[in-house]
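As you look at this complex, bear in mind that one protein chain is not there, while each of the others sits in place.
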Amino acid sequence: MIAAMPPETSVAIRSLTKRFGDVAAVDAVSMDIRRGEFFSLLGPSGCGKTTLLRMIGGFELPTEGRIAIDGADVTHRPPYERPVNMVFQHYALFPHLTVEANVGFGLRYKHKGVDRARESGVVAEALSLVQLSGFEKRLPHQLSGGQRQRVALARALALKPSVLLLDEPLGALDQKLRKEVQVQLKHLQRELGITFVFVTHDQEEALTMSDRIAVMNRGRVEQMDEAARVFERPATEFVANFMGASNFFAARVREAAGGSLALALAAGGEVRLPLNGTRYKPDDAVRFVVRPEKLDLRLRDLSAHGVPSVAVTIEDRVYQGISTVWIVRDAADERFVVYEQNEKPFEEASRFAVGGRAFLCWNPSHAVVIKPEGQTA
Amino acid sequence: MIAAMPPETSVAIRSLTKRFGDVAAVDAVSMDIRRGEFFSLLGPSGCGKTTLLRMIGGFELPTEGRIAIDGADVTHRPPYERPVNMVFQHYALFPHLTVEANVGFGLRYKHKGVDRARESGVVAEALSLVQLSGFEKRLPHQLSGGQRQRVALARALALKPSVLLLDEPLGALDQKLRKEVQVQLKHLQRELGITFVFVTHDQEEALTMSDRIAVMNRGRVEQMDEAARVFERPATEFVANFMGASNFFAARVREAAGGSLALALAAGGEVRLPLNGTRYKPDDAVRFVVRPEKLDLRLRDLSAHGVPSVAVTIEDRVYQGISTVWIVRDAADERFVVYEQNEKPFEEASRFAVGGRAFLCWNPSHAVVIKPEGQTA
Amino acid sequence: MSAIPNPKSVIRNRVNPALPLVLPTWLVIGVFFLLPLTILFVISFAQRGTYGSLKPIDDFAQYVRSGKILANYARSLHPIYLQIFWRSVWMAVVTTVLCLALSYPVAYYIAVVAPPRRRNFLLGLAVVPFWTSFLIRTYAWMFLLRTEGLINRLLLGTGLISHPLELLYNNFAVLIGLLYGEIPFMILPLYASLEKLDLSLLEASADLGAPRASTFLRVTVPLTMPGIVAGIILVFVPSLGQFIVSDLLGGARTILAGNLIQNQFAVARNKPFGSAVAFELTAAVLALLFVYAAYTRKKGQDVLL
Amino acid sequence: DRHRTAALADSAAHEKKLNLYIWSAYMPQEVLDDFTKQTGIAVHFDLYDSNESVLEKLQSGVADYDLVVPSDYMVRILIHLNLIQPLQRERLRGWENLDPRFLNKGFDPGNRFSFPYVWGTTGYGYSRERVKGSPDSWAPLFDPANKGQILMLDDMRECFSAALKSLGESINTRDAAILKRAAEVLKKQKPLVKTYNSSDFENILAAGDVTYAHGYNGQIAKVIAANPGKFGYVVPKEGATIWVDSVCVPTGARHADAIYAFLDYILDPKVNARIINAISYASGNGAALQFIKPEIVHDPAIYAPEEALTRCEFVEDIGDATELMDEYWTEIKAQ
Partner (left out) sequence: MSRPHGGFLRAHTWLIYAFLYAPIAILVLFSFNKATQTAVWQGFTLEWYGSLAHNELILSAVRNSLIVGVAATMLATIVGTLVALALGRYEFPGKGFTRNLLYLPIIIPEIVVGAALVTFFGVVGLRLSLVTVVIAHVVFSVSYVAIVVRARLSGFDRSLEEAALDLGARPLQTFWRVTLPLILPGIVSGALLVFTVSIDDYVITSFVAGVGATTLPLQIYSMLKVGVTPEVNAVSTLLLVLTIVLIVVAQRLQQPPPEGLRD
């Protein structure tokens, strides 16, 4: 039994480490995943997400550390004695079994002596959930990539475990289908109160679906927090960067009052951030970040109105369908990215020309002061 | 030699069909992919993208139809006699070879008698391109999902073929890395003038990278057009839907003049679309679509100002990080989706409450009249 | 990631690339096996003449009409022979089953559990004993099993038994001998197909709650079925034709199909009858294989040649 | 094809080369070496383990042997099948040395095709330690008292011979009724038999697995020699099978000159004695007797006593009766 485990915890992980030779795939990770919560693991390729999941599932023995599920220490229990199911990143469908048989595989163990009728009922249900009704009799090698992935998903869902581990379960689906499955998953999770541990490489997916997110980097957890906070208030430069908030402003503390913090931008100009400045001393070097969609390009300097404004040159413009991306540089030659949703009514198509000048403005409350790279939450 | 093939065509496909048993995975597809263009295949899971790609690569024999590459009919040529390389959806890395050996595999055939030195040079280059330097000596099963995918990518890139087939080459990468690789790919493609045939399930990816896009559905091509047009001017309801433009308005033609088209909305109210109405007769039933990001929620009815405005009830609000999604319904109980980029300066956080009423407005020029489902371009 | 064979792949579709691959076999087996066998097949319809040569047939029509032409086959259906066949089949079955049961764990250990770099080593160790003379090995067994043999001495010495066990010159000894001789022919094919077993599938099964036993029966076994079948064929059939083992270890007190044929050729010098019996046996086994092949095809698997 | 072989033979006739196909331990290497030294003829030899091997090889017609040494009944078969050729007596010196007792036998009347090389008998060996007195008949092998103490040769003809002799019949009878009776005897005997074995029966006897071991005198003689005083060998008074392994020249043998040079050489009494002293079998060469070690000549297990010999018979092919016998044999074994 693991010490100091809040009762509502579903999966408790304590200083878990997995080494492959000298590679530390997972490095002293600790976390409490709450019962019934939708918990996402986010992080760059190779950061250790799958390995962590595989240890929870019981497919890798940790080099160090312990895992408890529903209060019981399962660190050394085999997979089939853990109340968890996994959707494998590479599907791991049984090539010799039909879609039907794959999905039905686990049922007989879950509920002993389940009658054929109910069984096929559950299978049909799971398949319709992933929109594969009609594919019952196919063999895996007769399916497309996305179809295989959906079968893998159905197979795990059919068992309605208390904890479901999903390793990029929607990676191979087109956005439309993906959105639909996302909704269904979320629904299912709420309805059945299953704990989801969800690995994804898609920030948006993580944000829309998760209660909490853990951002991993090189086997360690950089930040673990409510979805929105990870996005809006990245704790470290890495997180900020990874969440696509790649607009970093270097500055020095000019004046640190209780209610606000006056900064002198490296690129020149001054900004006031509405946050408790007591933690800072004058002349401290600080960096803050503003998300691209929260930056605005203006023709006029608005600092007079107390709006942070930085003079920039427009370097490039990338059409992205829903939005347009502006690439700009300030006097200090720092690069900034601005998202602008395309063509709201009554705004002239493009007020700015590539090569032209403009002012970068933002709502001071959207600036997030961050810890320098490395230091974790 | 295939008849009527424009000289600048790189890959010419004529009424290509592939049947598996009674499933027509690809159904009478014809297309001309231009030399050096970035061409994307977009479509729901199972629509036939991989199969089409595999036929171009020479791994499936078409049931019917012909394929020509650089002017030569290759329909019956084996893969190794086609100037194309493929990044497989399931990577197909050689399990018994190191990353290095995998990437270097094809070199000796591509340029006969290439010396070890140059070879390893090319390999190193390709690996650094996908940020896997340092993994040379690993075996595939020691790599993470994303790392495997990147090795597959490097393996194909190393050969700099005249046509590169990519089957969801970035599917397993996190958005950040993905963006970077996208940029590199695009760069490479321009620099080497390689023709890319790119399968993806990510509209945004398709849009940002492609010159042209073919949207497939059930083995057929629904629309093939410039990236932006497919997005802005979907030809069919399916395409519109698939591109996420799920806001359909039913209407009847009130008055069809040369310069404009006056419509009576099913939900009530009238709109004028600035397009040649001569193709329509009064009382024709038409459907048009407006993209979510092009819809705007207003408190006031603006029809007086000639702005289409539809009264709706706000049903739900989903936070998506960069933007907020509003779900609304009109009088006819039609469901509409509105994207609103989050919190530009000086706009109050949320002017609308779920359950409240509002008006759906848009710039008439953003309305796209579409063919009913099924009929292809 | 599970294998994705492509039924309609081009590598298969080019104009018959198979021919160069099968030609050598057709040559080798066709010429040096089928032809010779046809000769013997013809002989199997003849009659033994004095001195073991063939009796000349002066009036073929008459020979056929009188049914003499099938005399050998008719004779081989005599209950006495049927009883022999039955006993042999039974022996072979027992041998095969035991062999499979004993070999599978070994093959599994070598192919899956043992560190890869030790596999060939272990594999080698499993076969080298059989590169020594069969006869000498059998003598060694006799030495171990006989009344004053090592095993009995040890057992007596440890006081586990009061008077020696009859281990030699009975079916038990024959079984030991057969088992011993056939084990490598089971281990090797099993190894070959276990070695490529995709472990993530076992993980998936375990994940879905299947205890080890079920995982084994529902995933491991089906996936290695080709190896199992290969092993069964390579063990069952030869142990059906075995005769030296039963002669030496069994004390030649019972007679198996193998002995029967052997005697016809070597002692009675009745080639026609010997061949007839042999071909009957062959037909029977082939029939078994057909049934099995049909069955598996129906299930859409390929587990035979 | 035979003609082609013959043609080849002529060309090869004067080749200084000889291919021997012979039982193992029938020809000491040093004798061959001397022969080679004298004549410059290189002798190569392969070994066989059964007369049937000889038959198969010669029948194939592609075996290329110059001399074979099959047993009596096989000689008859080989003659019958034209697989061996008449000896050119005029080219042979030392025929008179041969032991008349083994000349002009049924299997080769007038010895047109063969002459005796070594001979022996099939009786049984027994353990002196376990048997009181010295047995002199087949009775012990059929005596229920010896249950589990008996080894019989795993050889149809030899077993029937034993049975037939114990019934006072000829071992070559074709009389179905008599064969049936013999079969009955063997059927009854089977439960008493511990093992049928014709490959290493002598070892089994030596190891003490059995008390009585039906077998060929040669092997049993070796056991007796290796364990002085422990074992004995009997040629039963009812008689037994006697065998003579005879030298024959296969049809189409190619090295005629070498062949006759060699035959002359081994017909020489002194050379023959050297061979016998080395291999300790009974020689078919009477003149050699004087040069053979006395312990060999006086070993009853090698040179069977005269009076026993008179009651011994050669195994002969019994034609169609073979099939009958074979069926009985199968029955006995299968029961």
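Should a chain be cited, it is by its letter among A, B, C and D, assigned in written order, with residues numbered from 1 in that chain.
We adopt the following convention: a contact is a pair of C-beta atoms (placed from the backbone, for glycine too) under 8 Å apart; a residue touches a chain by one contact, two chains touch by 3 or more.
None of the values given here were measured: they were computed from a predicted structure.
Checked against the full complex, the one of B:45, B:85, B:236 or B:323 touching the unshown chain is B:85. Across A:78, A:121, A:193 or A:306, the residue that sits in touch with the chain not pictured is A:78. Think of the hidden chain as still there; on chain D it touches residues 1, 4, 19, 23-25, 29, 44, 46-49, 53, 56-57, 59-65, 199-200, 202-204, 206-207, 216, 218-219, 222-223, 226. Residues 57-59, 78-80, 84-86, 88, 90, 92-96, 105-106, 109-110, 137-139, 141-142, 155-156, 159 are the ones on chain B that touch the missing chain. Touching residues on chain C toward the chain that is not drawn are 3-6, 9, 11-12, 16-22, 24-26, 28-30, 32-37, 39-40, 102-103, 105-106, 108-144, 150, 180, 183-185, 188-189, 191-193, 195-196, 199, 202-203, 206, 212, 223, 226-227, 229-230, 233-234, 237-238, 241, 257-258, 261-262, 265-266, 271, 274-275, 278, 281-282, 285-286, 289, 293, 302-305.
One rule holds for everything that comes next: only the chains that are shown with their structure count from here on.
A separation of 58 Å divides the Cα centre of chain A from that of chain C. Touching two or more other chains at once are residues 20, 90 of chain B. Chain contacts: chain D has no residue touching two or more partner chains. Those residues of chain C that touch chain D in the shared complex are 48, 50-53, 80-81, 83-84, 87, 135, 139, 142, 146-148, 168-169, 247-248, 251-255, 259-260, 263-270, 273.
Taken in their complex, chain C has these residues touching chain A: 1-6, 198, 200-201, 203-212, 214-215, 218-219, 222-223, 300-301. Those residues of chain A that touch chain B in the complex are listed here as 20, 42-46, 49-50, 89-90, 142-147, 150, 167-168, 171-178, 201-204, 207-208, 228, 231, 241-244, 291-294, 296, 307, 318-323, 339-346, 361-363, 366.
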